[in-house]
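Apart from one protein chain that is not included, each protein chain of the complex appears where it belongs.
Then we have chain A:
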């Protein structure tokens, strides 16, 4: 309550209201497997319009480098994520912000952009410089334009997907060099606030790590008269019970991050730490210390969750030691996690190096409701899909997709794009299979270490899953950041995006010294053929007289000595 008042007096002091706002948040969810899930979100809101005539050039909290990218490339929405490890939906439930292994980038451009492909190419190069990542390897062979799966998450009902580009690099390795530029985008850097916990030596020792940047424009008020730009930076990581936790079911901030919290970022208007205690209402599962009386409820991912809240802007949170080291100690390891309503897996079947089959399994665990899912598959051109073998079966019966969008690949130019809208019957497994043939690459097209195999990006499954509780559709109401990422249009369902495992496919690889051998061999063959022909043409043939015998020759020698004519 005190906060708005404070803002008002600031406004009077400056005569201009601060037009930007920064919030930070960390959610910790103890998982039943004994692992622990930590999700950081940092949000910068800025009431400005990058597409104005005179360009925006004075930055305060919003990072300058990203602002320049937005205005130079006329970006409407930009989502980029770098992930190491695979999110195990069955063990961990749904993440707040999903991401596929490797790097993922999808961008909506403004409709003022005339040459989208050229802008996209340039944008990926600039981003690869900003994030020190190999995004410059994004080209037409791994870029697709999904027709339905990736709608803008911000305002604006754009349907012309020619302004959308989507690409993944499943082989991208994420490490410190990507985290450092990411931290530089934060107003407080890693010097104060929640970001002090982001130390790479611990973070990259986890079993799942994902960092992302999401830029979009959002409404300022419920009428949506004015818009502002939102920059959301997130880090999601799961610390493994055995690897990081020494197999003890006891977690603390220090054990996870090797740091404790001492202050909030002074620039943040809100700085909060949430602990998910939904499964632990009476403290029978685990205990928290220091305890907090502040509780908060939020509807997130179709479930009403309860959180203990630590407000870092309050001095009392840090207690007498002036440092917050939250401790979660498990009492019992009983209890079952609610099975996620939707999850999926994928694998390659077949043998040999000529053909194969991609299987995608989608599980609907809802006991009585069926719901539709959008499946997006982007397969590189060197796996030649036999689209006539595409089959979708649920419960042993053919399940005809109500919408299929297929763009065939072009060798060395563009990948396959397959999008399908499939109705998943209740409590069922739906299997999508398609056969493919492996192409032979040119010898210069093989990457280093080709025997490792070739990655095929994750399938993307987007769906509106029926919710058990009423969702909050008011997008501008003050809510915790983690529950406000995906916009919610109706109360009865919530949006979920799931990424399957990326595939690793072996392609036939040649012996790379072969070209030289071939040259030598053909040249030798040519030389031998040519040599004999040359001989035949240039030699003169004549009948040879038989050689005189040895006796005759000796006789001739003797006769010569005697001065008699030879025989």
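One rule holds in what follows: a residue touches a chain if its C-beta (ideal position, glycine included) is under 8 Å from a C-beta of that chain, and two chains touch if they have at least 3 such contacts; residues count from 1.
By our rule, contacts and distances are computed from a predicted model.
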item	value
Record-based protein name (UniProt) of the chain missing from this complex, from "Transcription factor TGA7", "Large ribosomal subunit protein uL2m", "ECHA enzyme" or "Phosphatidylinositol glycan anchor biosynthesis, class S"	"Phosphatidylinositol glycan anchor biosynthesis, class S"
Absent-chain contact - pick from A:69, A:342, A:358 or A:481	A:69
Which residue of A:189, A:350 or A:466 touches the chain not shown here	A:189
Residue of A:58, A:388 or A:442 in touch with the missing chain, whole complex considered	A:58
Residue among A:129, A:408 or A:447 touching the omitted chain	A:129
Hidden partner chain, touching residue among A:222, A:347 or A:530	A:530
Contact footprint on chain A, counting only the chain that is left out	13-14, 55, 57-61, 63-66, 68-69, 71-72, 126, 129-130, 184, 187-189, 191-192, 263, 266-267, 516, 519-520, 523-524, 526-528, 530-531, 534-535, 537-542
